[in-house]
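Only one protein chain is missing; all other protein chains are in place.
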Amino acid sequence: MAADRHRLIEFASFVWSVAALALPLGVLVFLLSRSGSLAVEQTVIEALIKIVAVVGLYVFIGNSGIMSFGHVAFMGIGAYAAAWQTCCPMLKPIVMSGLPDILLQNTVPNFPASVASGLLAAAAALAAGAVILRLNGIAASIASFSLLFIVNVIYSNADRFTQGVGSIVGLPVYVTPTVAYAWACAAIALACLYHRSRFGVALRACREDDVAARAAGINVYVQRLIAFVLSAFLLGVSGALYGSLLGTISVDTFFLDMTFMLVAMLVVGGVRSVAGAVVGVTAVSAVVEIFRQLQNGIEVGAFHVALPAGFQGIALALFMLAVLIFRREGITGGHEAILPERLRRALLALKK
Amino acid sequence: MQSLVDAAATGSLYALVALAIGLVFGVMRLINFAQADYITIGAYALIVPSASTVPTLFIGAWPMPLMVAAVALVVVLVALATERLAFRPLRGTDPSTLLVSSFALSFLFQQTIMLIFNSRPKSIEFGSALAAAVEIAGLRVPGVQLLTMATTIVAGTLLVFFLRYTALGVEIRAAAEDFTMAQLLGVRANRVIAVSFAISGLLGASVSLLLVVQTGTLDYRMGIMPVIYGFFATVIGGMGSLPAAALGGFLVGAASQLLQAWLPPDLRPFRDAFVFGFVIAVLLFRPEGLARPRAMRERV
Partner (left out) sequence: MGVTADIGPASIGITGDEILEARDVVVRFGGLLALDRVNIALRRNEIFGLIGPNGAGKSTTVNVLTGFQQPTSGEVLIDGRSIGGWSTNRVARSGVARTFQAARLFPALSVFENVVVASVNAGGSLAAARERAGDILAWVGCANRADRPASALNYGDQRRVAIARALALSPKFILLDEPAAGMNERECDQLVTLVSEIPGRWGCGVLLIEHNMAVVMRTCSRILVLDGGKPIAEGTPVAIQTNAEVRRAYLGDKAPGAAHR
């Protein structure tokens, strides 16, 4: 009896933590999409895709406490995997001649392609993580950073698969705000599920005190690997979606600038919670968008006032530093959206 | 044989970077990505601020001793400013936060430089006399490579002397070993850290000058790759030991050059991947780095 009640509360708690993020996000997306501006719609889609990515980052970084600068490598892997599956059927055999025939002759529908891209990224993460997660703390961060460079070098030079340093064009531009929103919600749900699962709790224990965690029977390495692979899956999917933003990708898109942007978003929002990831992306995207408008120029009286290009990057970096200095835990302070006490008590009191 | 000399020169350059990173890491447990920008700023200080791809020399046109001193001064001031404004408020936080903030700072610098100078690479006439090759033992060695190696040896020696035989140097070593204890013993944290940053600034300035002589180009991201390599080098050598950091830098630079020479042509573009893979391999084999640091083992 108590167990049933308990399960109900657990479920309600889960639904709440997802809804508390998904619903306001949905409202925001809905309102912004009605604005009619194509540019705004693009921004919204991009932000939602980044939510998938940053939520993925949170799954690993937030729970393990290991700062990984290499995860964007998995985003790139996912993006190119999607390209291999869905791009330009006419051009593919010429442009990506190194691919196996089965890919050259077929086009995979978008949704399965995204999932498959995520899975490929996850597989790569399994291989890479098995190696680098044997390291501790800073060494692991550095090794993951290494990974970013390795993938960048390989993809930049594997011309027959990736067009090298050139761009691949002709990807299907199919991601609408609705599609992106659906994926963002899926990512949030997955991250919340992980967070409250025995694996999430175990990994956070490792983060808090890895010696005591071992004494409690936790296999630190395995827990880290699980989070690493799951987060890579989300990043891979986000990469696949990213390609459909403009229909084009290149290797350098998924390198240092993207890494900084995503990490900044997570840090600003709050590293230790899913809410932090979502809030961070939203806040930073808003700021970036404002600066972009300012850079495009606004009419002040008879004058056209514009900020020089590049200011948005400076503003973002300053913003991030300010957060780190003054509110280290980020905007959300690492708190998740939790079931309000009144609701919990109400559920406990249900007659069954 | 020629490639060995190249390896030595590149290794020396990265050793300089690794020393700077290792020094700051030693006293603050901070991996300073902004070191990349100290290098970039040193180079850009040579020219008059402009967006042109063929800029006019500013400090770069001054007589050599004055120019070197001026560049060094600029970079040291920048380094000290970053310490005072960005890193001091963050002192004592966990390494992850420090890492991310130095990353943010580096990004800030890059964007600012890009704003002022434009993102396109610039080429300048600088120290071209040094590009001329000198004949030594039957090898043609570009003067700049000799200069790089000489600079590293001099810098390394001076650093060793400073750390070992001056009061300030001893304080820095004490702080690197155990910061809290050093403070309790009267070592002034601010001074020790500031001096370390200043030294890292000097090292950064020398790297920037050497790079500009070597490549003749300025790019707002020119400091990144040396610092990435230097950073990996510190890790390989072992964080917490300066000679080991220098050794690590040397190994990484040397490996990079040797791979370039010895890899089959098909694989040569992937040379960097091998170097980074090598970094991971070393980390696996010896996570604490090749040197054995003192106080790193956790007591249960």
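Each chain gets a letter, A and B, in the order it is written, and its residues are counted from 1.
Here is the rule we use: contacts are C-beta pairs under 8 Å (C-beta built on N, C-alpha and C of every residue); 3 or more make two chains touch, one makes a residue touch a chain.
This is a predicted model, so every value here is computed, not measured.
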Omitted-chain contact residue, chosen from A:39, A:130, A:173 or A:211: A:211
Contact residue for the chain not shown (choose from A:119, A:154, A:201 or A:294): A:201
Candidate in contact with the missing chain, chosen from A:138, A:220 or A:241: A:220
Interface residues of subunit A (partner: the chain not displayed): 3, 198, 201-202, 204-205, 207-209, 211-220, 272
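FYI, only the chains that are shown with their structure count from here on.
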Rounded Å distance between subunit A and subunit B, as computed from the means of their C-alpha atoms: 32
Residue ranges of subunit A in contact with subunit B within the complex: 65-67, 69, 131-132, 134-139, 141-143, 145-147, 149-150, 153-154, 156-157, 211, 256, 260, 263-264, 267, 308-311, 313-314, 316-318, 320-321, 324-325, 328
Complex contacts: residues of subunit B adjacent to subunit A: 31, 86, 89-90, 93, 95-97, 99-101, 103-105, 107-108, 110-112, 114-115, 224, 228, 231-232, 235, 239, 269-270, 272-273, 276-277, 279-280, 283-284, 287, 298, 300
